[in-house]
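To start, I am sharing the structure in question, which I have written as structure tokens.
What you see is the complex with one protein chain gone and the rest in place.
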Amino acid sequence: MTQATTHLVYFGSLIFTLGMVGFLTRRSLILMFLSLELMLAGVSINLVAFSKQHHNYQGQVMAIMILTVAACEAAIALALIVSLSRRKSTLDVQAWSELNEVPMRSAELPMTMKDQTMHFPKLTTAGLEPSVSPASVELGYENWDALSQDSEKPTEKTQHA
Amino acid sequence: MLDMLAWTVPLAPLVGCLICTILAFRGDRDWAHWPAVMALGLSAVCTLALVFTRSDESGITVIHGYTWIDIGSLRLDIALRLDSLCLTLLTVVTVVSCLVAIYSRDYMRGDPGYARFFAVFSGFVFCMAMLVMANNLLLLYAFWEGVGTCSYLLIGYYYQRPSAARAAVKAFLVNRIADCGFLLGILLLSYAIGQTTVGAGTSIVGRLDFGTIFDASQELFNKYPDLVGWIALLLVVGAIGKSAQFPLHVWLPDAMEGPTPVSALIHAATMVTAGVYLIARMSPLMEYAPNVLIVLAWLGAITSIAAAIMAMFQYDLKRVLAYSTASQLGYLFMALGCVAIPDMMTIAVMAAMFHLFTHAFFKALLFLSAGNVMHAMGDVIDMRFFSGLRKILPKTNILFGIGAAALAGLPPLAAFFSKDTILSLLADASKDTDYGGHFTGLLIVGFITAFLTAIYTSKTYFHTFWGKQVTPPEAGHHPHEATTIMLIPMYCLAVGAIVSGIALGPTGRILDYIATTPGMDALHGEHHEATWVLIASTLIAVAGVGIGFRLSTVSTSHSKQTSSEVGFAIAEFGRNRLYIDTIYQTLIVAPAEWFAKWLGWFDETVVDGLTQLVGQIPGLIGLMLKRMQTGMVSSYAMVTACGIAALALWIATQ
Partner (left out) sequence: MESFIHNSLIGAGVLLAQSDLDKVGTPDWSLMAFVCIAFGAIGYYCLQFGIVKSNVVTTVGIVSLVASGCLVAVTQTASLELYVFYAFAALATAGGIGFLTARQPVYAALGFATAILSGAGVLFMESALFVAAATMIVYAGATIIIFLFVLMFAQQGDLSTYDVRLNRPALACVIGAILLGTVVMAVQAIPESDSIAGNGMKMRPLSQSTESIPSSTAGLGRSMFTEYLFTVELAGTLLLVATIGAIAVAQRSLEAE
């Protein structure tokens, strides 16, 4: 490798490493995404360096493809980030840890997500048939009380009768 | 023809056992005795046929069955060996078992385990017959164990009763201890024979054929005199356990928990004689270990005296009979001890087998009579609660009287002759130069035991059947005599008890018969019964009967047993079986139980704990790995980056 190529490779690797460190350390979704872009930039610099060394355009074409992909990725990723942040009303990536086995160390890194009221399913009291199957009530746990009360009413009526 | 007869003897009871087992599974209560009785009858007939067809033949007949295992150097043939020694005991076994089976048809009637009883009964006879007829010492050992198992099953017949279950386990365990010694002896013998020229080329098991053992015994003694002593000692250990001699006699009294026919057959006539049979069978080898035989004789003597003392103070009728069995077996071993003296081997064996033969008859008779009493008294066998039963049980009175007289040794009944043979044998042996002193002592013990035997036997008889009539409340309003079916076998046994002594002993028939057994030395000269022994034993028997009568009427007329303090202490001592059981309990059983409990704790806590610990390791690993699943993207990215860094580092350094 020529010395020029060497320098360029170091430079590209430096940019890539900076991007990677940023991806690992950042907690905001957007900044993580930006670090991704930085990594891609570093890679394209490397490719151009090698293209220069080999005196052909293969590297440059690859760099252009990377650019294209980066653009697509930017579009979709940011759309997703918007919708994700709407769900949890925060840009913190650590809000999305529902696939965990261990509770988060929330003391060290404070969370900003709002406390969500947990909806526990309300079970019918023993001995009574649920009148409506739960599958037809889509996540409408708030109506469960009404449903169970409906099923209790006939027995009350018979008692009165 | 001969082999068909020979194989019928064990196989008929086996077939009976299998049929009865099937009937037992069907819960049969009426017909199960037929297969057993017919099978046993058939084998008795075949045995007698064998005896008469071979009466003019001497020597042995080895009848091959089939080869069970034939792998390389391991070859186990199942073969029968018929000779006069074997046939003597076989006659006893089959005839007595047939009679007892007929008896137990009525005795066990109505019991829910009726078929089970007959199944195990026939199985026992099968094992015993094979034991007696086995050609190979290892085969004998196998059926030795089989007999022990059947005994366990029969003692524990009333398994729901805790005392019966415990007694069965006790019998089996004590036998097991003896069997360990026996097995060691067998293994040593097999090894030793392999070292001799006779047994050089034989297989490990084939070496133990009796023919090979007898051929090799002289050479064995020349090469390894000490080893022969050890082997003999171990065989003696086995015999002691099976025949309930001191110190392994503790199981026999408890074995009375089983039904009375079981006691009659197993613990009077057949199983306990297996030990005697073993020593008699191995006598061509045992004669080279005279010290061991002296030890055996002394053990027999100790048992005789101790059992006689214990029998004097028991309340339970069957236990009295059990102790008397142990005592008479001691006589047998004392007789066998005379094998130690050269030239006396044949006579010793003959004496032992003679007494065994007669003892089987009258002891079975006594036990069956006790069964009658028990039946009439509503299963109460404690003598304190009944007496004076001669009006209720007239026939049993006579039969028990015959058996008791035989046991006491009154002439001309059976045991007079057989016991006298043994005593005169001991007297002859006491003239020997090497071991004469021992045999003098044994003779004295024999006389004392005969005296005690007469005392307790007559005491028991007079207490039970004479005197004031007392019946326990369990007997009901009309206690009845035994049924005819129960009485007929007893009549046959009574005939045997009366006749067998005269028929076989003084006429010399049994002597000549046993002498034809190969391996026995030829008779040297004539054998004279010492007259003074005859007179002395008669006097002793009569005196004992008188004292027993006195004790029994004294005990019925006076409410307390003995008046003096010393007498009372001795009585307590005897009643508690000389505290031997207590000693065993504290020294051996309790530590063993503690050890077993500790092992159980160890197994549960340590071993299981370790296993569960190992089983929890995946869980722990999972716990550790679970911490990696934080669900946080940055953690995952970090881990990925670490992996990439490590990989890159590794690649770069290659």
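First chain written, first letter: the chains are A and B, and each begins at residue 1.
Heads up, the rule we're going with is that a residue touches a chain if its C-beta (ideal position, glycine included) is under 8 Å from a C-beta of that chain, and two chains touch if they have at least 3 such contacts.
Everything numeric in this text was worked out from a predicted model, so none of it was measured.
Enquirer: In the full complex, which bits of chain B touch the chain not displayed? Write them out.
Expert: Given the touch definition above, chain B has residues 634, 638, 641-642, 644-645, 648-649, 651-653 touching the missing chain.
Enquirer: Could I get the residues of chain A that touch the absent chain, sorted low to high?
Expert: 1-4, 6-11, 13-22, 24-31, 33-35, 37-38, 41-42, 44-45, 48-49, 51-58, 60-61, 63-65, 67-76, 78-83, 85-86, 89-92, 94, 109-112
In this text, only the chains that are shown with their structure count from here on.
Enquirer: In whole angstrom, what separates the CA-based centres of chain A and chain B?
Expert: A distance of 85 Å separates the two centres.
Enquirer: Of all residues in chain A, which touch chain B in the complex?
Expert: Residues 20, 23-27, 32, 93-94, 96-102, 104 of chain A touch chain B in their complex.
Enquirer: Taking the complex as given, what residues does chain B use to touch chain A?
Expert: Spelled out, the residues of chain B in touch with chain A are 626-627, 629-634, 637-638, 641.
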